[in-house]
Every structure is written in C-alpha cells, then in structure tokens.
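Structure record follows, encoded as structure tokens.
With one protein chain withheld, the remaining protein chains of the complex are depicted in position.
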Amino acid sequence: MVYRSNTRLTTSICAPVILSLFLFATGFACSADLPTRFERSYSPHRTVHLTISNVNGKIHVFSWDKKTITVRANAASSVLIEDEVVGDDIAISTKRNLRLGRADFEVWVPPDTSVIVKNYMGDIEVRGVNGHVIVTSIDSDVRLINIKSPSVDVRVTSGDVYFEGELNEGGSCSLQTMKGDLDVTLPAAASFNLNARALSENINLGTFLSNLTGSSRGPKGVSGTYLRGGPRLSLTAYAGRIQLHKK
Amino acid sequence: MICTKCQELLSDYIDGALELGEQVSIERHLADCEPCRAMRDDLLQIVHFSHQLPLQAPASSLWPRIQSDLTELRPRLWDRPLRWWARIRSFNFNLSVPQMIAGAATLVIVISIGVIVSRRDGPAVNSDTATRLSQVTPLSNADLQQLEKQISKLSDSVEQRKESWDPELRIAFERNLYYVDQSLVECRHQLNDNPADDVSQELMLNAYREKVRLLEGFDKF
Partner (left out) sequence: MAYITNILRMTVTVDRLEPASDLELARAVAAGDSVAFEKLYEHHHRRVYSLCLRMLGNSTHAEDLTQEVFLQVYKKIGSFRGDSAFTTWLHRLTVNQVLMHFRRRGVKLEHTSEEGDFTNVVETPLQSTRRISMVDRLALEKAISQLPPGYRTVFVLHDVEGYEHNEISGLLDVSIGTSKSQLHKARMRLRELLTKK
C-alpha cells in the first residue's frame, strides 16, 4: 500500500518537472533559431573609419547622400553583435563562438567614409565609396563597384574579386585571391603602373595591352606602365585568371 | 558519317561554315537519316524565327526615370565651356585659302614645339620601373625556417581546437588550407625548375604569409 502511494507521489512530482524541462528545452531550441535584428545609426562630425568584423554572413556597404552611418544586421540569436565608437573610429563586430550563427549586414555610409571589412565566410560588396577600402576574408566573393578610393586593398583566400571604379592619382589598388578570379574594370583613359601575377592561369589585359609601355612579361606576370602611369595596380591570383576591361 | 558526328556539325552546316567536303558528307548522311533530318529542320526553324523576333517595349515609366537621371547629370555635364563650344560650332566658317594656310602653319608650329618639349622631359617611366616593380629580396633559408616554425606552432594549436568547431567551420578551414597548400606546392615546383624566378619567390613568400593569416584567423575560435 505504501509502495503504491509513494509511486503515485513520485509520478505526480516528476511528471510536471519533466514536462517543464521539456517545454523549457523546446523553447530554448526554438529561440535559438529566431533571427534577431541589430540596428544602429551614427552621426559623425568628421570623416569616419568604419570597421565591420563578421564571421559568417554577407556584408554589403552602400554609400548614400546623408551624413549619417546606418548599420543593420539580421542575425541568428546565437550571434552577439557589439559596437564601439572611439573618436572617428566605429567598429561593429560579431563575437566568435563555436556555433556558427549567421549575421547579414547592410551598411549605409557617406561616400568619403573609409571602410574596413573583415569576414570569414560570406559575400562582400562595397558600392560608391571614396574613402580607403580594406577587405580581408577567408571565403568570400568580393565586389567593389563604383569605387574612387585613394587606396584599395583586398585579400581573400578563396573567392572571386570584382573591381569597377577609378584609380586616384598617387593611389594604389591591390587585389589578391588564392583561389578565384580577379576581374577589374577601369575607365578607358585610366593611367596606372601595373604589376599582375597569376601563378596558374592567364592574365588578359584586353585593350589595355596595346598601350602598356616598359613592360616585362613572363609566363606568370606582367608589369608595365599604362599611359602616364601613376596609381599602382597590383593584381595577384594563385589559382585563377586576371582580366582587365575598359569601361 | 555517323549520327553523332553529323549532329555535332549541324549548326556549322546551317550557318554555311563547313568546308565543301564536310558539307557533302553531311548531305549524304541526311539523305538517308530521318532523325538527323528532323534535327536539321528543327534547328533551321529555330534560327529562322530567331531572326524575326519582334522588338519588345519597356514600361512607359522608363523614360521619366531616365529624364530624372539626366536632370541630376545636367549641371555637371552641361557646363559653360560646352555651351560656349556649342555656340562656336553653330558659326558658319568661311575661310579663304590664305587664311587656311596660315591656320595650318600655326598648328604645325604649335605641335612641333609640343613634341620637342615632351621629348626633352623623356618618358616618366621606363623599363627600369617595370623591373623594380618585380624585384624582391630573395627568400633566405632563415626566413623560410622562421615562417615554417610559426606555421607549425599555429597548426598545432588549431588542430587541438578543431574538433570542437561547427562542422561548417571545420570544412571551410580545411578547404581553404588546401588551397593555400596547393599554391605553395605550385610555387615550389616553379622554383625547382628555376630557382632564380623572382616572381615565384615573391608569390611563395606571400603564400606563406597567407597561410599564417589563415591559421591565425582560425586560431581564435
């Protein structure tokens, strides 16, 4: 008799506890999948250096005609996004953790902003920026469009890099990928000093070849001066092609 | 001629791009082969109707969008100098022969002065610059050993952490490490063939640095 009543008591205590634990675990699992939204706006007084550091997800940076900077991200709830403002530097970063949550960023900046983008996985696009541009990533296709920057530096381990823009007098543009193609579109009247190296595949300078002077050409590299020279254009592809096009 | 060969050449046959001999072979085959004739007739239809596809029209809202773009452009493009040029072009020039000769002579003198001045300055950049652009300090054994030591230490650290990573992260790391290592292998092959190859040396040094960057990046997980 005692045994039977003890069993009933145990059951009546354990069942709600187990049910609660189950509901809690379910709720936790569900909340981990719910996306969260990050949004910040900044009103700088001067030209800003903006750094976006991500692990997994897209980063798209666009210029606009406002003086403010707006950052929006859709992120998995496991992803922690932090911002830090020190003087003219704004840094937005996602914290690394073992769960590879995704965070997709969209950023709007005044055109003269300098932009530094760091990522591990996920495509990167920067449009219409006239400040310095630095992009480093492991596995990303990178597209830089309508860029008129004094310096551009892109390094990815794998991914294609597409650049379309202008080279500033005295400036530099360095694009590198270890696995992927480099595709560069410049105005027909652009002048530059070129150093292009492709370890495994072709370098195609298109119609830029005809006016390339002082050039040295080998099986893996082409260097020379196009028109008046000036800005440095450095292109390095280990397993991919290099192509130049005129706009 | 067999059907596979005939069908491969059908497009060139339709476009009249084959040599006479091949053309005759195809026609002989087509005379006896209904499937290939069917294919030829279908491709002819496709080509024929493609030539006649009508023009399509965009939405009527497109022109206002273009006009709005032009309104933004106009102040920059249509500056005073261009209006001035438009006025000049609207003049009706009537030149006498002596006037034309005088104008041509002036032009020749101006161009000659320009050429003499520019030749004195010389080209801004010559092949020396091109050589400088690709010159690098040769990679010493000590440099290599230093890099390899750094890589070895980082690799050990990453190997220990890797097992706890998200599978997608692990796959991305291994895939990209493979690409970097393949590049290093290729650089070493090139240098084995030609140890004095500056470009391969520079690329190899760069590839080592990329490997360090990759390992340092993943060592933070």
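Every chain is named by a letter (A and B) in the order it is written, and numbering of its residues begins at 1.
Keep this in mind: contacts are C-beta pairs under 8 Å (C-beta built on N, C-alpha and C of every residue); 3 or more make two chains touch, one makes a residue touch a chain.
Only a predicted model underlies this, so the values are computations on that prediction, with no experimental measurement involved.
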Item to check | Sole residue of B:46, B:108 or B:171 that reaches the chain not shown, by the stated touch rule | outcome: B:46
Item to check | Omitted-chain contact residue, chosen from B:21, B:54 or B:167 | outcome: B:54
Next on the checklist: Could you pull out which residues of chain A are in touch with the chain that's been left out?
Outcome noted: 141, 143, 145, 160, 162, 164, 181, 183, 185, 204, 206, 243, 245, 247
Item to check | Absent chain, residues of chain B that touch it | outcome: 3-4, 7-8, 10-12, 17, 34-35, 38-39, 41-43, 45-59, 62-63, 65-66, 69-70, 73-74, 77-78, 82-83, 85-86, 89, 92-97, 100
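Note that in this section only the chains that are shown with their structure count from here on.
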Checklist entry - Distance-wise, how many Å sit between the C-alpha centres of chain A and chain B, to the nearest whole number? => result 22
Item to check | Contacting residues of chain A [partner chain B, same complex] | outcome: 56, 96, 98-100, 120-121, 136, 138-139, 155, 157-158, 176, 178-179, 193, 195, 197, 199-200, 213-216, 218, 220-221, 223-225, 228-229, 236, 238-239
Checklist entry - Which residues of chain B touch chain A in the complex? => result 123-131, 133-134, 164-166, 168-169, 172-173, 175-176, 179-180, 182-183, 186-187, 190, 199-200, 202-203, 206-207, 210, 213-214, 217, 220-221
